[in-house]
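Just dropping this structure here.
Missing here: one protein chain of the complex. Every other protein chain is in place.
Every chain is named by a letter (A and B) in the order it is written, and numbering of its residues begins at 1.
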Amino acid sequence: MELAIQYSLYIISCVCIFVPLFGFGIAPPTVIGTALSVFAGNAYSLIAQQGILKNFIKDKKDSGASGGLIPILEETQKLIDGIENPGTAMKAKSHSHGHDHAEGSHHIIPIPVYVGVLVVLLIGTAITVEVAQFDFGAMNTVIAMLVATVKASFVLAFFMHLKYDNMLNRVIFGSGFFFLMLLIAFSVADIFTRVPVLKAF
Amino acid sequence: MSTVKTEDGHFHHAHHFNSLSHQYDSAKQGVWLFMVTEILMFGGLFVAYLIYKSIYAPIFHVGSSYLDVKMGSINTVVLITSSFTMALGIYFNQKNKPKQAVIALALTIVCAGIFMVIKYFEYTHKIHLGLVPGKFFNNPEFQQKVVDFINNMPIENLTPTLSDTAHMKKIAPLYFGFYFVMTGLHGLHVMIGAGLILWVLIKTANGKFGAEYYTPVEGVGLFWHIVDLIWIYLFPLLYLVG
Partner (left out) sequence: MSQVQSTTQTTTGHDNYLNHEKGLWSWLSTVDHKRIAIMYLISILTFFLVGGIFALLVRGALFNAKPEDKFWSYITPDVYNQFMSYHGIIMVFMVIVPGIPAVFGNFLLPVMLGAKDVAFPRLNLASYYVYLAGAALAVGTLFVGKIDTGWTFYTPYSIKTSTSVVMAVLAAFTMGMASILTGLNFIVTTHKLRAPGQTMNKIPLFVWAIYATSIIQILATPVLGITLLLISAERLLGVGIFDPNLGGDPVLFQHFFWFYSHPAVYIMILPAMGIISELISTFSRKTIFGYTAIAYSSLAIAAVSFLVWGHHMFVSGQSEFAGVLFSIITMLVGVPTAIKLFNWISTMYKGSVRLDAPMLYAIGFLFLFTIGGLTGVWLASTGMDVHFHDTYFVVAHFHYVMVGGVLMAFTGGIFYWFPKMFGKMTSDTLGRISWVFVFTGFNVTFFPQFILGAMGMPRRYFEYHPAYEPLNQISTVGSWLIGFGFLVALVAIIQGLVAGEKAGANPWGSKTLEWQTSSPPPHDNFPITPTVTAGPYEYR
């Protein structure tokens, strides 16, 4: 009889601890985070691409208001313009269509910049090989991946033009990486909790 | 391509786009989406590699000592340089300088060729030594080295899987399975890329591109840079971190 009571108390306390931990700790934040970021993204795209903020500022100015919030809003709009069109933030744009911006995508990177990136990459390769001579134990892989990522960001930003490209292409590329991380994370979550893994690799 | 040819010296955009600019942005977005798929495809291989590396670390450690770091480094330098010349190829097209563009693109193909030649030497060397995937593997020395490495490891680091040295001896060829599949798939992409660059080179030489329209060059360039990117990750993982 005591056994039954003890077991049931044990089970109830486990449920009370673990369900909230897993239930509230991992999954809902994921779902809520996704929902929030989607709403935020939509709001941002409304501002950035449909000029809602711009129209609002214009209306306010037209109706004679001044001071207060307006300079702050104008700065925000300039910031967003800078993100959307790094090359042409100062130029006037036409919003007649519902399409994304085309300006700023024909920015030509000068040759000296390319040469500079090449030099950085070659130095990076030398660093990679040098650092590999030393043994940092489990951090070996991490350090190697970090150096590789730095080199990769230079290739992406300059050779592949992402620094001067519009936000959407960066989001597209980033999402590919993000979902790869998901694959790694969940597969590792299974394998590492099941198979004995070498402690220092 | 065909809708944007310069018969009368002008570039005409396809009829369902509003302008050349519109077409260019859309094409670029399309190529980036395709690059995402390439990353996820190779990424799957990387995931499998990382998982098995953490389970069977000694095999991967000994295996990577059989790879020639010098040749790998040269290949890395070659590919990075080819990325540079590819970027130049796009640059010269943007500046309406087809002759220089052709030279830059040709240099890129040369670099790709050097890469494949070095790869060929690496592969033939391994095949000669019998260090090939799975069923064709024939190098007991490698298997013995793995066992020796495990026996020399401190006991507290050993997992039950690793302690079974007979099993570890049998599955040691797994490393070369990974090596050949990963570098093989990458090498295939290098060859495909070289073919695409040749196509773009021929069109540049025929005067089909210019400052207003060079989209295929840029698209091929993006593909080539992804190939380079993958090697930037492949090289340390396979050759260095062992």
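Operating definition for what follows: a contact is a pair of C-beta atoms (placed from the backbone, for glycine too) under 8 Å apart; a residue touches a chain by one contact, two chains touch by 3 or more.
Every value quoted in this text rests on a predicted model; they were computed, and no experiment measured them.
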item: Identified contact with the non-displayed chain, of A:Ile123, A:Leu146 or A:Leu182; value: A:Leu182
item: Residue ranges of chain B at the interface with the undisplayed chain; value: 1, 14-17, 22, 25-27, 29-30, 33-34, 36-45, 47-48, 51-52, 56, 132-136, 167, 170-171, 173-174, 177-178, 180-181, 185
item: Residues belonging to chain A that touch the chain removed from view; value: 22-23, 26-28, 30-31, 34-35, 38-39, 42, 45, 50, 96-100, 168, 175-176, 179, 182-183, 186-187, 189-191, 193-195
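The criterion applied here is as follows: only the chains that are shown with their structure count from here on.
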item: Chain B contact footprint on chain A (complex, rising order); value: 97, 99-100, 102-103, 105-106, 108-109, 111, 114-115, 117-118, 121-122, 125, 128-129, 132, 140-141, 144-145, 147-148, 151-152, 155-156, 158-161, 165-166, 168-169, 172-173, 175-177, 179-180, 183-184, 187-188, 191-192, 195-201
item: Residues of chain B defined as touching chain A within the complex; value: 18-19, 21-22, 24-25, 28-29, 32-33, 35-37, 39-40, 43-44, 46-47, 50-51, 53-55, 57, 69, 73, 76-77, 80-81, 83-84, 86-88, 91, 94-95, 157, 159-162, 218, 221-222, 225, 228-229, 232-233, 235-237, 240-241
